[in-house]
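The complex appears here minus one protein chain, its other protein chains still in place.
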Amino acid sequence: MTLKMSREELAAYIRGIFPQVGDDFIIENLSDSETAIRLVVGEKHLRPGGTVSGPSMFALADVAMYFAILARIGREALAVTTNCSIDFMRKPEANTDLIARAVIHKLGRALVVGDVLIYSQGMEKPVARASLTYSIPPLQKGAGTSPAQEEVLVDGD
Amino acid sequence: MTLKMSREELAAYIRGIFPQVGDDFIIENLSDSETAIRLVVGEKHLRPGGTVSGPSMFALADVAMYFAILARIGREALAVTTNCSIDFMRKPEANTDLIARAVIHKLGRALVVGDVLIYSQGMEKPVARASLTYSIPPLQKGAGTSPAQEEVLVDGD
Amino acid sequence: MTLKMSREELAAYIRGIFPQVGDDFIIENLSDSETAIRLVVGEKHLRPGGTVSGPSMFALADVAMYFAILARIGREALAVTTNCSIDFMRKPEANTDLIARAVIHKLGRALVVGDVLIYSQGMEKPVARASLTYSIPPLQKGAGTSPAQEEVLVDGD
Partner (left out) sequence: MTLKMSREELAAYIRGIFPQVGDDFIIENLSDSETAIRLVVGEKHLRPGGTVSGPSMFALADVAMYFAILARIGREALAVTTNCSIDFMRKPEANTDLIARAVIHKLGRALVVGDVLIYSQGMEKPVARASLTYSIPPLQKGAGTSPAQEEVLVDGD
């Protein structure tokens, strides 16, 4: 699963198509074996009690896998989330960034499957785990300008 | 699975403990067999391309199941999301509210399991489906003031 | 989602390609809205303690969804299981058949998504719930003779 973009190229590309994402998510590491993404935890990611909300952890898992795929399929391709199974296991530390570590198990022509572990920075044990499936639609008209849930355009029904 | 709160009582209770939630989520229906929650879709729920984001749909599924459980276990109890498996099936309509319909299959002493279907208002077919598991911790010190991810306090490890 | 086969045609077709399956699984109902499949519970499906084993319930969920899809896509097509998320909620009755009720939420060109509820015959509440995703590979050389996990042949990686 060779990388088609370096960490810097991926960061620049993401910032170009998702300006708002670049402020929240930072690419910590991008290698053949792992993609690590940091969620810069701010007020909007918290819920009552001072911990990071479930939707924020879901978003981090989704973004980490999306970045891992994008670095491998390149700018021209499209990838949309079709399934995520996420387990919340521990309470994240308040006011602490989260780090997601994504691993791809299969990069097929039609489907990509991988796992993500999410850590509170500095904690040894993960706060959440997730597995995700992305679909790579056969027709790619818009080519990279509009990710996620475009599948409907080409999958009928 | 008798209800311990009416729709009005549940709405008032939610508004008291989660003031910010009350603006986004509206209880459309609360009955023995189904809980229907509306996400009032605004700018913050969209992603590039004008469709509702995955994390917003995840949040709606989670809230719909949480409200369904709360109406059945009452104010004193605590319930925390432990797993969600969600499938994104169709692209939601832009600028259209989403309606989640939650059904509980099991309301045990320790675990609650249910399904949620999410619809773009006015569309016949669902845009997403989710199944969720909530854990009801045995000790309930905080008693209803702080939902979600409190499990760690009582589950050790 | 019109049916391309009647219950009798589907049963005959299944018996032709999977002789061994026909003894364990019976099509109870096949309609536009639901496919009901019975697992004739025998010694081989039990585990110590006299209840139906987890793998037997998984197999029933998988078969129920497969039959529901086959009746809709017809004999020429191929469908392979890519994901199953299953929750075990109650202990099945010993020496009692199980009934699976499958509903399809999306029948796309590439992916099919649906839910299954499994009941011990005569019990009101379900013993298990499952959601499944099937992939319909784009190339269909073998055309209906070899189901499940053929995806690899056409999905690369």
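Read from first to last, the chains carry the letters A, B and C; within each, the first residue is number 1.
One rule holds for everything that comes next: contacts are C-beta pairs under 8 Å (C-beta built on N, C-alpha and C of every residue); 3 or more make two chains touch, one makes a residue touch a chain.
Owing to the predicted nature of the structure, the values given are computational and were not obtained by experimental measurement.
Participant: Using the touch definition from the top, which of C:5, C:41 or C:80 touches the missing chain?
Facilitator: C:80
Participant: Which listed residue (A:35, A:51 or A:85) would be found touching the missing chain in the intact complex?
Facilitator: Considering the complete complex, A:85 is the one touching the chain left out.
Participant: Where does chain C touch the missing chain, residue by residue?
Facilitator: Chain C touches the missing chain through residues 17-18, 47-49, 51, 53-56, 58-59, 62, 80-92, 125, 146-153, 157.
Participant: At which residues does chain B meet the chain that is not included here?
Facilitator: Residue positions of chain B that touch the missing chain: 82-83, 85, 106-111, 133, 135, 137-138, 151, 154-157.
Participant: List the residues of chain A that touch the chain left out of this view.
Facilitator: 85, 87, 89-90, 105-106, 108, 113, 115, 117, 125-126, 129, 131, 133
FYI, only the chains that are shown with their structure count from here on.
Participant: Does the chain A and chain B pair touch with the same residues on each side or with different residues, judged by whether over half of the numbers are shared?
Facilitator: At the contact between chain A and chain B, which are copies of one sequence, the residues are largely the same (over half shared).
Participant: What whole-number Å value describes the gap between the mean CA coordinates of chain A and chain C?
Facilitator: Taking the mean C-alpha position of each chain, the two centres sit 32 Å apart.
Participant: Can you compute the centre-to-centre distance for chain B and chain C, using the mean CA position of each chain? Integer Å is fine.
Facilitator: For chain B versus chain C, the centre distance works out to 29 Å.
Participant: Need the CA-centroid distance for the pair chain A / chain B, whole Å please.
Facilitator: 23
Participant: Which residues belonging to chain B are in contact with no fewer than two other chains?
Facilitator: 85, 87, 89-90, 125
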